[in-house]
Each structure stands twice: as structure tokens, then as C-alpha cells.
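Only one structure is covered here, and it is reproduced in the block below.
For this depiction, one protein chain was excluded, whereas all remaining protein chains were kept in their positions.
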Amino acid sequence: MDIADLREDVYWANMELQSRGLVLYTWGNASGIDRKKGIVAIKPSGMAYEELKPELIVLVDLSGKVLEGDLKPSSDTPTHIELYKAFPEIGGVVHTHSAHATAWAQAMEPIPCFGTTHADHFNGEVPVTQALTDVEIAADYEAATGRSIVRAFRDKGKDYRAVPAVLCANHGPFTWGETPDKAVYTAVVLEEVARIALMTRAISPDCAPVKDKLLEKHFQRKHGPNAYYGQGGEHA
Amino acid sequence: MDIADLREDVYWANMELQSRGLVLYTWGNASGIDRKKGIVAIKPSGMAYEELKPELIVLVDLSGKVLEGDLKPSSDTPTHIELYKAFPEIGGVVHTHSAHATAWAQAMEPIPCFGTTHADHFNGEVPVTQALTDVEIAADYEAATGRSIVRAFRDKGKDYRAVPAVLCANHGPFTWGETPDKAVYTAVVLEEVARIALMTRAISPDCAPVKDKLLEKHFQRKHGPNAYYGQGGEHA
Amino acid sequence: MDIADLREDVYWANMELQSRGLVLYTWGNASGIDRKKGIVAIKPSGMAYEELKPELIVLVDLSGKVLEGDLKPSSDTPTHIELYKAFPEIGGVVHTHSAHATAWAQAMEPIPCFGTTHADHFNGEVPVTQALTDVEIAADYEAATGRSIVRAFRDKGKDYRAVPAVLCANHGPFTWGETPDKAVYTAVVLEEVARIALMTRAISPDCAPVKDKLLEKHFQRKHGPNAYYGQGGEHA
Partner (left out) sequence: MDIADLREDVYWANMELQSRGLVLYTWGNASGIDRKKGIVAIKPSGMAYEELKPELIVLVDLSGKVLEGDLKPSSDTPTHIELYKAFPEIGGVVHTHSAHATAWAQAMEPIPCFGTTHADHFNGEVPVTQALTDVEIAADYEAATGRSIVRAFRDKGKDYRAVPAVLCANHGPFTWGETPDKAVYTAVVLEEVARIALMTRAISPDCAPVKDKLLEKHFQRKHGPNAYYGQGGEHA
């Protein structure tokens, strides 16, 4: 892939975060990676979406070094990089403070799988990380955030491909996917799933998650080797 | 009715699901039936609303066989078909994951009739189905979903014409009506009724449903033989 | 006032109900009265706002008789008429099923005055009527609804000018004012006040209403003989 194409993809992914209503002001960022070249393209820090252009997308290597240009990358860049390093099959990462997903993250509770809307996209609950230690906060906060995500998946035996989202404790959601565009799609889905889950709890505070058979059925319907949802295209 | 007209009606019903804000991405579908020809017209599986055109609406017979074209019908088609077979007076079916109705479905609670907004459209609570058994999930999940709806109405002695909506446990709502357009109208109403009911519960957790006399009065005002609401036209 | 002007005012009041997001489909109506002529102008029953025109506004006398034209007036007309008869200083009435106000009406709880947003417009809690008896429901439901409103104000010693709104039990809100436009303004305010009150309760379930001094201060600031809010104009 051409770097100009990567920048273009990352630009559009960031713009869609805004047009889908997931970000207020500059509170979100999307990135993409060129695995062969080892280059991550990401939104510049604190830049208004109205001023963003493809050529302003910042390029960094996997150590976080800026490869080109004067703009600083998103302050969350070290978190994105940790995810790219630990999750080899992903090509895009998104971070937002979308309201309902952030509420679950602040409450430090995983989002239970209450129904098929959730099961169609996430194969089980969306996990929440453990709060960072004081040392982690002080030393390299953003990279430590990324490592806490990786640890949450490892400790719970979760497959990052089957559950492409996480809630960072006291913070907000990260999502990922094969491309920046798919990571955005998952961020939008996560916000809606978080919203419906919050209302489900309001109606029935003791509501139990769906049983495993239903979870498995819906996830496989869309994602398994015998998937039969859609025409085989994007987001099908 | 001409099949081209049926496709056109089903196309517009699907488009209205989106313009009314009931669907995110491809999460919903509307169908219609030509009872004489035994043909059901339904949205193609996983297709974005932006790409939909009347000629892409898929035609299937009542066994689910595609009659024409290359596109796969909605994966929920067997559910629609079960409803057409069991409810002889309906001409349209709609399925969505609209947030508030889905929250009640996930909570596995019927929507109580808390007021006249509900009573104007549904003659009593909107029922929730029983969760499917593991065997049903494994064997023919979507048709089993349809049969669980029919069973819910039969077991509770409910008339599908007086309560043209259901919540599928852990899943979401289905609505129906004489035409695809009316099924869409009922899907929109159901979402608003579900929203107000959720807030009613939040204010008064032990709120009781309306008494039978009021229920009857409002339903008959709009739907009974002596209905006196409206000018006699559509959605009056 | 010319009858054409009255119709025009009532037309615009109805249209604003829709543009302000208070009504779904045809679920609301506004009326106005010419006190000298004894003529009430009101929305036709069940008519879509898109089809409404000033000349379609129905004229009735205070017995409910249609004075002109073929269209049926809103089925809620007898409620409006009861209010015009009992509240001599009002010139407009509005009924909606706006979601938050309707939730309080369904919960059969008055909206407590939790703050100045409320106190600026309503001099104390917004009352809820008592549920109608079976006889009232069966006999002349809509007029009985109006009488239940009048009774609620009389029994609680409330001044309809100081609290220009009510919640009909299990039903929804009615508001009124000197003109149809002011009744619409109050319907919009009531919905927002109901929304904030619901959230106030969610944060603090035992929250008490504001004390009388604050209630009085804010109401008088806008409405008393020494009002000092605004420039003296409309909605100031």
C-alpha cells in the first residue's frame, strides 16, 4: 500500500468519527498501519476535525518516532503502537470518549452480552482493563494503557479478533480491525451496544447475559467459516 | 398487485426504517407479500441502505427459495415467512434493533401498557417470546424465531391484529401490518412507546399498567367498528 | 380578531409542535379561541402535519359543533373546550405526547419543582389529574378528561395562570396560555423541565423540591408585577 493511501484512509476514518457523532471537539483519534514498512499513520494531537487534511496525518515508526513533518502525533499514539505490536492481524485502531461506552469504562464494568446486537459483533462481554498503578501512571502512561489492554485479553483468554474492543478503566473505549475503516465501524457499534446495555440494566438490574449457544450462533452467523449473513462484501 | 409495485413498496419501507432513525448500518429489514402469488419481497442480506434500489429487493417463495436474481435475501427471511404463514391477514413485516425496544427484548420483559400512547396502538402489553432452546438455536434458528413468536401469541391468547408487535427474547422487535408501510409505522411507534415506558419505570418502578376500561376505550377509539379518530385515511 | 388570523395562528402553533420535535406522526394538537365570537379553531383529527394548511383548521363552537367544512376536528376537542370554559383568560390550548412529560403522566406523579428552570415558568409542581372512573371513560371520555383537569386545579387550590400545564393520568400533558403560540412555548418548556426532573431523580432519588422563597423569587422575576426579566416583549 502507498503511504498516501494510508494517510487518506486514516483521514477518512477520523472524519467519520466526527460525522457519526462519536467525538466532541478533538476527543478521538484513528490510526492505520503499513505492516510491511512498519509505519503508523495517526491524527495530529488536538487538531480540530475541520482543519484536518490527509497530508496532515502524522507518520511514526513503531518506536513512536515522528518520520516526517512538524506536527505532533496524538498523545495516545503509544497506546495505538502497543496494540499494533501485540495484535498482529489488525490494521487500524480507534479511540473515542463516546458517551455510553465511556460510562461503562468509568463504572469499571465490562459490557455484558445481553443480546444478539452485541453477539453479532463481539464474541462475549467487552472487557474492562484493570486500573493502572501509580507507577504506570507516572512513568509512561499511554504505553502502559496499551499494555493494560493486552494484559486484559491475555489474562481473560480472550481473542482480540473475536472481541475487537476494550474499555480502559476510568477512561474510555479502544476498538480495532483489519482496516482503520473497520475499527471505526466497531467504535460506532460499541457505542450503540453500550447504550442498549445501559437501558437493559435500567429495565432489569439483574439481567443475565445470553446463553453460550446463542452467543456462538450469532457470532458464527456473521464471522464463522460458514457465515451466511450478507453478500460477502464490506460490513455485511 | 404487480410484483414491481410490491418491490417498490418494500423498497420504500426499508428506506423509511433508515430515515426514521430505527436502523444503524444494515440492522433491519422490511418485507411484503403478494398473497395470491405466494411471493415475499425482502431486503437483500447485509446491503447498505444507500445502495438499495427497488430492483435489488429479493423475491422468495414461502419455502424460502429465491425466485429471481443473485442476491441472498435477509438472513431473517425464515422468520418473516413463519409470520406470513401464521398470520393470514398481514401484508408486511419489519425487524429492527431499535434501541429502546431492543432493551426491553434483552431484559426479557414485555412492555406494559402504561398509558394511552401505547393503548392507541397495542391492545395490551407487547409480549416477549420465550428464549429458544439449544436445539432450536442449532437447527433452524431463524425459522424457530418465527415459531416462537407465533407460540407467544397462541399461548397468551393474543390477537396478532390487536397487538401487531413482539419482542424476541435477547434479540429485538418484529412488527407487522396490512402493508409494509404500516409495519414500518408500527415499528416507529413501538420504539417511542418503549422509550416512554422505560422512563415511566425510572420515575415509578412499581407503576401499574392502565386499567382495562381505558385500554379498551383508546384502542377502540382508533381501531374499533365505531372508531372516531382521524378522517378515515391512512395512519389516522 | 379575524377568523382567518385565528386559523393562521392555530396553523403555525400546530406546525411548531412538529418543528420543535414534540410530536410523532399526528400525536398532538393546538387550538385557539375567539372569545367574542365563541369560536374555537383546532387541528383536524389525525391529519399529517405535512398536509395541514391554515384553511383546513376546523372551526367549532363551544358545544363542539363544527361550524364549517367537512373535516372532523381533533378527537381531543371536547377536552380543549372544557378548558376554554373553565379558564376564562386563556386563548390557546396544546396537547402532546411529548416523551418525558408523558412518562411523568404515565407514572401518575406530579413534576416537582426541583429548580429555577421550573420555577421560572410554573409556580410550583405541575399537577397530575386523578385517573378517570369507568363511568367517565365510557360516557364522554374527552370531556371528562377536561373536567378532571379543572377539578385537579380546583381541589389543589392552584391558579391556572400561575401553573399553565397539567399531566393527565396515564395519558400526557396539556398546556395553555394567552395565545396558541404561548401554549406551544409552555409545551416545549414543560417537556424540557420534565426531562431535567427525571434526571434529577435519577441522580438523587430523594431530592426535595426547592424552598418556597426561591420558587416565589423566580416566578415573580419573570411574571410578577415587578418582573425584571426580559425587555418586556414576547417570551422575555
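Every chain is named by a letter (A, B and C) in the order it is written, and numbering of its residues begins at 1.
Quick note on the criterion: a residue touches a chain if its C-beta (ideal position, glycine included) is under 8 Å from a C-beta of that chain, and two chains touch if they have at least 3 such contacts.
All values reported here derive from a predicted model rather than from experimental measurement.
Enquirer: In the full assembly, spell out which visible chains the left-out chain is touching.
Expert: So, taking every chain into account, the missing one touches A, C.
Enquirer: Considering the entire assembly, which residues of chain C contact the chain that has been omitted?
Expert: 114-117, 185, 188-189, 192, 195-197, 199-200, 202-204, 207, 210-211, 213-214, 217, 221, 228-231, 233, 235-236
Enquirer: For chain A, which residues reach the chain that was dropped from this view?
Expert: The missing chain touches chain A at positions 24-27, 44-48, 71-72, 75, 97, 99-100, 102-109, 131-132, 134, 137-138, 141, 170-172, 198, 201-202.
Operating definition for what follows: only the chains that are shown with their structure count from here on.
Enquirer: Quick check on the contact graph: shortest path length from chain B to chain C, in steps?
Expert: Tracing touching chains, the least step count from chain B to chain C comes to 1.
Enquirer: Mean of the CA atoms for each chain, then the mean for all of them together: which chain is nearest?
Expert: Looking at where each chain's C-alpha mean falls, the closest to the middle is B.
Enquirer: Chain B and chain A are one sequence twice: same or different residues at the contact, by the over-half rule?
Expert: The interface of chain A with chain B is built from mostly unshared positions.
Enquirer: Mind checking the centre-to-centre distance between chain A and chain B? Centres are C-alpha means, answer in whole Å.
Expert: Whole-Å distance between the two chain centres: 33.
Enquirer: Roughly how far is chain A from chain C, going centre to centre by Cα mean, in whole Å?
Expert: Comparing mean C-alpha positions, chain C is 47 Å from chain A.
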